[in-house]
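Of the protein chains in this complex, one is absent; all others appear in place.
Our next item is chain A:
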Amino acid sequence: MRSRGSSGAADRRRRKAAAVNMSQETSMALQEFLSQAELIKQGAEARVYRAQFLGKPTILKQRFPKRYRHPLLDEKLTHRRTVQEVRSILRCRRAGISAPVVYFVDYASHCIFLEEIVGSSTVRDYIASTRRSDASEDLGWLAERVGQILARMHDEDVVHGDLTTSNMLLRHGLEDGESELFLIDFGLSYISALPEDKGVDLYVLEKAFLSTHPSTEALFQRLLKSYAAASSKSSAVFKKLDEVRLRGRKRSMVG
């Protein structure tokens, strides 16, 4: 009679082999699928494709290996960022914050299938083109909306980690003339309740915002005001934001 221990181990081995086989099959099917998809962007970290998946317009984001990194580090980082991205999107969506639907994830090839937000442009492009065509147009409403969505995200203890106007999508031209704001690219995100982490999150956005869109200090202030109005924890966050800003200006030289 076999003891429970040894049959348990054999079962586990069988299950693991089956899982590996399945993930290999999935990856092969995925590679075929990708070869038919339309490559729309090759970023520093991921290739972004467009395709139809289950009858829906889909964005496929595939992180590829970075050869300058040690392979163990590369695998850990790539896997972690894929997992973090999916987790944070789901957490935001559950809290009613607009982010693309996650349709499918293949962890072996680090590929995420996301809802394509059709008819959208990045907030970066929107601001740039609006200022080009009509410099006097007031973008305050947009700043306020961004402040609100970030406040809600931080109140959910989601720290985005890479806030830029390229990581926000604006879908306009909806029936009632309204527009919807989405957050994307959560690869560097993590869960944290610490005001320091949220302060740094806003600091990263401030730097990206002001360097990408020159002379928009007043607009960014409106964003922060809107954030404060929408978040219950903003004063602690702003205190940390001030500290991080100062650190950049007046870092001490202790060796």
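As a working rule, a residue touches a chain if its C-beta (ideal position, glycine included) is under 8 Å from a C-beta of that chain, and two chains touch if they have at least 3 such contacts; residues count from 1.
Note that in this section contacts and distances are computed from a predicted model.
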* Structure fact -> The chain not rendered here carries, per UniProt and among "Large ribosomal subunit protein bL20m", "Sodium/hydrogen exchanger", "N(6)-L-threonylcarbamoyladenine synthase" or "Glutathione S-transferase", the name "N(6)-L-threonylcarbamoyladenine synthase"
* Kindly state which of the options A:59, A:204 or A:223 is in contact with the chain not pictured. => A:204
* Decide which residue listed in A:12, A:69, A:172 or A:239 touches the omitted chain of the complex. => A:69
* Structure fact -> Logged for chain A, residues touching the omitted partner chain are 43-44, 66-70, 72-73, 76-77, 161-164, 188, 200-201, 203-205, 207-208, 211, 244, 247-255
